[in-house]
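First up is the structure itself, then whatever we jot down about it.
Note that this complex is displayed minus one protein chain, with the remaining chains in position.
Letters A, B and C mark the chains as written, and numbering starts fresh at 1 in each.
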Amino acid sequence: MWIWRAKRCSNDGLHEKTKMSELNKLFKERKKNKKSSFIGFVTSGDPNYKSSKEIMKEMTKYCQVIEAGVSFNTSTSDSPIIMEANDRAIKSGMNMSKTFKLINEVKKETKTDTPFVLMTYLNPIIVYGIKKFIRSCQKTGIAGVIIVDASLNSPEEKFIINGLTKKNIGYIKIISPTNSEKFIQSSIKNCKNSWIYITSYYGLTGSKNVNIQNVRKLVKIVRKYSKDIPIGVGFGIKTSKQIKDVSKYADATIVGSAIVNKIKEGTENGKYGRNLATFIGSYLKKLTK
Amino acid sequence: MWIWRAKRCSNDGLHEKTKMSELNKLFKERKKNKKSSFIGFVTSGDPNYKSSKEIMKEMTKYCQVIEAGVSFNTSTSDSPIIMEANDRAIKSGMNMSKTFKLINEVKKETKTDTPFVLMTYLNPIIVYGIKKFIRSCQKTGIAGVIIVDASLNSPEEKFIINGLTKKNIGYIKIISPTNSEKFIQSSIKNCKNSWIYITSYYGLTGSKNVNIQNVRKLVKIVRKYSKDIPIGVGFGIKTSKQIKDVSKYADATIVGSAIVNKIKEGTENGKYGRNLATFIGSYLKKLTK
Amino acid sequence: MKIPPFKEINPPDKFGYWTNKKTGEKFGGQYISSLLVPNLKRVEDGFFKAMKDKKFLKELEEDLNTFIGVQTPIHFSKTLTELAGGEKKIGKIYLKRTDLHTNHSHKPISAYACCKLAKYLGFKKILTETGAFQNGRAVASACASLGLKLDIYVGANDAKKLAINKDISALHGARIIEVHDSTKSLLPAMAAALRAFQSEPDSMYVVGSVAGPMPYPLMVRTFASVIGRITKKQFKNLVGKDPSTLFAVCGGGSNFSAIAYPYYKSKKPDLYAVESAGDGIKTGRHGSTIGGGGKMGILLGMQSKVLLNGENVAESFTAASGLDFSSIGPEVAYMHSIGRVKFLTTTDLQAKKTFMMMARKHGLICAIEACYVIFAAIKEIRKRKNPRENHLIHLCGSGEPNVAQMMDFMKKQK
Partner (left out) sequence: MKIPPFKEINPPDKFGYWTNKKTGEKFGGQYISSLLVPNLKRVEDGFFKAMKDKKFLKELEEDLNTFIGVQTPIHFSKTLTELAGGEKKIGKIYLKRTDLHTNHSHKPISAYACCKLAKYLGFKKILTETGAFQNGRAVASACASLGLKLDIYVGANDAKKLAINKDISALHGARIIEVHDSTKSLLPAMAAALRAFQSEPDSMYVVGSVAGPMPYPLMVRTFASVIGRITKKQFKNLVGKDPSTLFAVCGGGSNFSAIAYPYYKSKKPDLYAVESAGDGIKTGRHGSTIGGGGKMGILLGMQSKVLLNGENVAESFTAASGLDFSSIGPEVAYMHSIGRVKFLTTTDLQAKKTFMMMARKHGLICAIEACYVIFAAIKEIRKRKNPRENHLIHLCGSGEPNVAQMMDFMKKQK
């Protein structure tokens, strides 16, 4: 499937293709070595632009992929922990274009090849402009995009998927234990050029503990419709033990609330910039060892 | 008419007849000397039993008639000034039987022949008992009774008038500038054995100044229906000048709120008992000279 | 629906008395100072004239229908029916939704009608009294809508209390006059309003219940009976016959007679009036004129049953400001004396618990006054235990004014 994608988008230049392959390769290679990939989530600009940049730079050392949230004040799917991070970022003046700038700078300054995935809502994209958004993703070298409230029937999603696909940027859908097989099947279709995001329970990020039972069930269903689409699992993963458990079933594990909570803790203890970044770094070191 | 009354009630013994005649004689005699009678009103038991007794004793020196109010907490016709007096009296434990006791003691202790008129509402009479009330009036030597809320059509009024008349005690009705001639005529009928009370204006005692215009008009109407019924005038008389002016038209002038106000003033300045009584006495002296 | 026209089925005699022929007791009358005679005559004559004036009646009907909103529904209450034992045991319980009126109680009907009469008779201003501004608000709204001035007399102690209906009366432009006499509560306020009526010939007095000198008790129940006239017809349409029982709360009695009047002369329904037993009749702190052994007395221009304290009128005690009255209207007292109306009592605590139950289980914020009747009704209906009966409870008002009081109660209950 990836090949088909690459072909269809072959006129899009090497850069994007490489990135996508890299991400894909990453998952597969690590899987071969019985290693799952680790995806760390932060809200970009949390607690502010400078500190966030240091944190992301630090994260490149421990994360195979970084998921950067675009702050939105009327989020309908984030846990209170992430809502607070959004509030901190918005207060510090964060927005879509600064998010691109931030990621761009992280990439340049670290010379990392760690892929970045954006997590956002539709409204910031619409206001920023859909076409401009796709162009900026391409320019910044974004590897994939998650749009929480883009529903399967919305014209916006179709438009965005088309645009991203042309630029060889991955589009990632989230599925949960209560979704029907039909819904899961359609979602997989939309993720053809990337990976699918499984939530381990029905609820909000960070609100409960990861539910392995659900993960196994969902992986089974996904595999029914796709033999090889990479699977990422999130929601409720907080410990290295949980990462290991989930890794048995998934190509990637995603940790969000736990990291964001650490940022809050650090900030509340007066840490900023590099100071805060090393604080997060040592946490990630323990988590991922 | 008085003679007819006296005849009809001739079996009632000399005591009552004498009293009524005395009151009647008083009005007429003073009228002959171009002198009107002065009726002073106080709430009995205001501010308390002892002080009230001293006040009434003092009043016998200046008043040709004393009108004693029976305190009632739901009065529908008294000015706020008199309502306050009622409150003071009730608070000090005053009631109908104590009123009779008080007047009885005043009479005995002063050996005065100053007639007493009771002003009351129906409820205290009903609770005390109508028959008992009439008996007590007789025993105490009450000269007349005003019942503010006894209306012309009530069975209670008829019953009381009959009872009082038998005991040769006067029944006094109040009329006002807005009453119809028919009403005035009926009222006079009920006052046949006593005098009629004219209010100088439409309103509450003490709320305005006496209205001589109204008095002249009302006297004229009364005289149309009775050549000789004595006429008392009240409401808004506060100065000796006003007393003199009203006296031109009336057999008697009634001063209430002004005296009660003085009691309040004295009380508020810490005067009680004889002290308060002489304070009221010197006021009455000036007022009636 | 047209409002069924008024029919006089229980007239007082020409002096304004309802007389119990057996005991000779007389209820009503006109016990007033001579100074009030002309004013009352003007009102009385005007009232009888207006009741024959088709134009006046038509306009009044339209205003009541669309301004007060008197066409309120009758609600079959599954909740109360089940609470009382279920349909199979006690039949059905219905609620007449008088809480849905403009200003949320039965008071606005007679308040509006009396003010309309005042305007019809050329008065420029209204005088009234109030306790917790239930009547005050109703009259204030009517006066504002009819372009009449208004003085509201209120006991100084009552005036101190925070009350949403007090603020609303002020917003309607009413002048609020504090009365410092006696207990500084409703009774002296009513006396003060009557006294003002004696001073202001261009003003008409409007009373808050079926009390006061004639023609007030007659006039108020005649106007208020709009509720009963509509209810009687509605209930017949809904259930096919008259109710077996009818329960209404009784402070002064306007609420009771408003709904019960059209049934006075028929055998059915059994009529129940519910009084506030305050802390309990035995404590002496209550507002039950009948249930607490009130005696015949004369107050505020009428003869009726009264709670007495020696020769004076006693203070009443109740958590329901609308029931804080030491007497009851003469016609209701008469109906009780001839045995047509049974009286029941509910304590403040029982009423408050009923308020909470109605909020929690029925989704309704009832006037606390209505909670006295609901409690007593459920108890009585359980006793009657007759599955073929249909019971009607007068839900006489909504409970916004009681919210602060009930929040305190809820917190203490916890």
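Basically, a contact is a pair of C-beta atoms (placed from the backbone, for glycine too) under 8 Å apart; a residue touches a chain by one contact, two chains touch by 3 or more.
Note that the structure is a prediction, hence the values are computed from the model and not measured.
Put simply, the missing chain touches A, C once the whole complex is considered.
In the complete complex, the residue from A:207, A:269 or A:282 that touches the missing chain is A:207. Only one residue from A:42, A:63 or A:150 touches the chain missing from this view: A:150.
Among the residues C:41, C:97 or C:161, only C:97 touches the chain that is left out of the figure.
If you put the hidden chain back, the residue from C:207, C:364, C:378 or C:392 that touches it is C:364.
Of the residues in subunit A, those that touch the hidden partner chain are 70, 72-80, 83-84, 86-87, 90, 95-96, 121-124, 126-128, 148-151, 153-156, 173-176, 178-180, 183, 187, 199, 202-204, 207.
With the whole complex as reference, residues 62, 65-67, 69, 71-76, 79, 97, 99-102, 140-147, 164, 167-168, 170-173, 356, 359-365, 400, 403-404, 406-407, 410 of subunit C touch the missing chain.
Note that in this section only the chains that are shown with their structure count from here on.
With chains as nodes and touching pairs as edges, the resulting graph is of another kind, matching none of line, ring, star or complete.
With chains reduced to the mean position of their C-alpha atoms, the one farthest from subunit A is B. Spacing of subunit A relative to subunit B, judged by their CA centroids, is 99 angstrom.
If you average the Cα atoms of subunit B and of subunit C, the two centres end up 38 Å apart.
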